[in-house]
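Removed from the display is one protein chain of the complex; every other protein chain stays in position.
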């Protein structure tokens, strides 16, 4: 059994919770869940015990209602989700400039009271794993644990983001109740922030992140690996990205866009070993695309005897379900690594699931190489049902 | 030093020999050569000692003249290639129905005399490695060594293809002079034919093949691996291919096309583990595309929560230089594995470079996985300059 | 009011009849109907009075049942279609080699009895327009009316195709009851066969055809026009096409494929004015693509100052609904031109809707030019509600 708190009731959370329920009901196959049947913890063992948001149109409503509004008629929403309510979290500017009316615990309480409030709620829910899928926010590393504690103590709300606050609060919960795994799927540097990794290590807890690696970037990474293995010289890479969900809308805000660009771009040098010129950015927002984003990739490389080849890739891919599928793994892995006694962050897991794998300074590697590494690591640590290595 | 005989003076041979010379001259970088600086045998150590063909417009001419006519002005052809002449090989229907006037040793001699003739020539050239890049031909496995010897002895020219004849002749040369490596880059089943593998083993020689894995199929393979690792369910794969070189023209012949389709299609089941519906075929010939083929790939898969994603890939890629780059590796590996005492065929090498890796019954694996395996194998056997593992 | 007989109850017929009913019910907008609100005959005036097929799994069933099986759950099928039954037509080899069990009037009667049988049925239905959407068949022009009559009279079933037989029968019906328009949406040469045009002229009737121009070919045509108007020199055009419906399956038969290739390829010379090398063919069949075909187009051209540009187009398009939308126009135009006293064939209409516009020897022009011409022609002949010219 693994009990999960989901932070941020957006599209990814909706697909995670709905998909999980449909899997339990036998309505669908576990497609898009990388380690579906390979982990010694069945998907049916996952239980979502709490969901948090700050959009006034979500807080207080049932997950059923929110999921229905977000997903529409494309997927049937199980009625059982009417019982799970969206609770109020902290806002800390997360939805600013997005035209959304937000609430937030910090509007009524100091940061330390908000923290106590959450820790107490969680004490009743008994979560093992927290998954952070709030909207992309602007944040810089805290770097120093003492400084982080000061911010909370002195209610300096301008100096901490919602993601950072949740990660801190979950650690405090761990210190009081039991070790947890915090999974950070947004670009906020947490697994890449030494202060946070130290904090989690201190409480025998695990921090995985940062920024879930779904969509075009992992595909580009594997394509670059494919070329590198043939010693083809990449002359440039272009990767456009446009979608119609809130995450893309949020990225029309330059600060948030910058957060994303940073996590995406590091792959080129990390994989190729040289700095091929590239333009890899979330490019635009267009409402009718909905959650199914359009990606266009173009690259050229030098092949043997001085000649040039060209590749063009176009994709139309569901943004949130891809991440939701990873959440099904990460919820289970979060529990399994605790059971095996791990603490701090785990590069072998981050390298496959995250765009900017922690700890700080770690390289992005191609996903296919990362996958082999992770499978080996899981096998070595008895976290695989049986050998799945090819 | 590695001495190489090239069988078939087509586009791939032209790019191999020209590119090699330009590399020696410092005109170009070794892009497109997968293991460029990683092998303990420098590219400059490769020497082409013999080139064979049966097109009457090639036999007797210099490699310079033939390469110039085939490659045109896109790449400068080194003058030093004027000294190397194209020699006459066996035809055995290889160019039938292609509108090319062909000659062939078997037109003037029995098969056994032709064999003696070649072996004697090679005895003077002292090759270590043979690379077979003749035109795609129709051929079925021989299966039994005795049967193969009978064919030669009784001059049953209809029952053996040119590729099979060359592979046999090279083995006889090995028995008389020194062990060799025969590299088969066309679909003719040689490394997949137990009779041939046995024959090479008998003479302490190595047989690598079959069918060089350049172009779209390795890319499709790695894309399928990418999806498999995320447990995405592939609903179908389409892969079109059109080019304007002789190899594409040859594939307008249904028998030859079938040879190619077979080596390409096995990747789907081998990698995914289930038989996703696919259409993966060399599709057409259109002269102005020249050696730069156009590839179009489309696939759809099921992601999490029952939704569907689509991918479209278009490529414009130089066909022959890609293979020529592999030849630079395989010539060196051919020598290095002999030095290390290997014989028979070597799956770890075939799996990366070949569409249909021998021995018979071996699975196609994704190229990225194959690359990791090969690098490990090379390292274990001291055939790498140093560790290049990520 | 216009009464329509539909020949061939395949996907196109299903979408035509279902879409028409849904339009009448106000469920959908008339998207995909080129002249939707522009004709002085409302869409609601179309009534399908008869439907014919020869597949034993369709004959005798209701249009509702057949449409349901063909379209699946993607579109709701109106219950009202339960009353319309599929009647038995002539087979004449139309479904041969497709693995479908076929029936046909000619199995029980001579061709002249079959003809009498149909004409009599139609006499009760009182159709104004026949629309031929049977499966693509192999057929050559008859050329001579006398010869056609002999075939029927002497029951020489091998010498006439189903499309030709229906066109002849409809003309005989016209001679006995009232003028009709026969719309031929398959490659069988009818509007391109002088014998048939003469026959229709004789009975004050109209014959429109041949081969409905939906899908990739009109798009390629307009792209070529775009380039021609800028005097860009097209070096080659590739157009691949793959689908999973019966029509694509039928085209795996080389004879039927040839029929299609011929109507598609003429556009290149006709529009550009020179014979740019091209590969434009229905390429393959892959069942899971269903009725939504995948098209890939690639072309290169010379621009100013000797430089070259490249275009790549990928499409995923519903095959049958596109044709069904045209049928909504052609049913109405069929009646309107009769009312205006036209007879024979009408190039101005064919040029827009057909891949191989009759009469014989007529050029294919770009669709956009054809559209302007047709709108002018309709306006001149008072067949437009009002001026829609830009």
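All chains are identified by letter, namely A, B and C, in their written order; residue positions are counted from 1 within each chain.
Note that a contact is a pair of C-beta atoms (placed from the backbone, for glycine too) under 8 Å apart; a residue touches a chain by one contact, two chains touch by 3 or more.
Owing to the predicted nature of the structure, the values given are computational and were not obtained by experimental measurement.
Only one residue from C:272, C:322, C:336 or C:349 touches the chain missing from this view: C:322.
Annotation: of A:245, A:283, A:305 or A:318, A:283 touches the absent chain (contact as defined above).
Screening A:178, A:298 or A:360 against the full complex identifies A:298 as the residue touching the chain left out. Although one chain is not drawn, its touching partners on chain C can still be listed: residues 15, 18-19, 22, 27-36, 74-75, 218-219, 222-223, 225-226, 229-233, 301-318, 321-322, 324-325, 328, 365-369, 371-372, 390.
Residues 235-236, 238, 240, 242, 277-279, 281, 283-289, 294, 296, 298, 300, 310, 312, 314, 316 are the ones on chain A that touch the missing chain.
Note that in this section only the chains that are shown with their structure count from here on.
Here chain B and chain C face each other with the same set of residues for the most part; over half of the interface numbers are shared between them.
Centres computed as Cα averages put chain A at a distance of 44 Å from chain B.
Averaging C-alpha coordinates per chain places the centre of chain B 47 Å away from that of chain C. The multi-chain contact residues of chain B, meaning those touching 2 or more other chains, are 310, 312, 314, 316.
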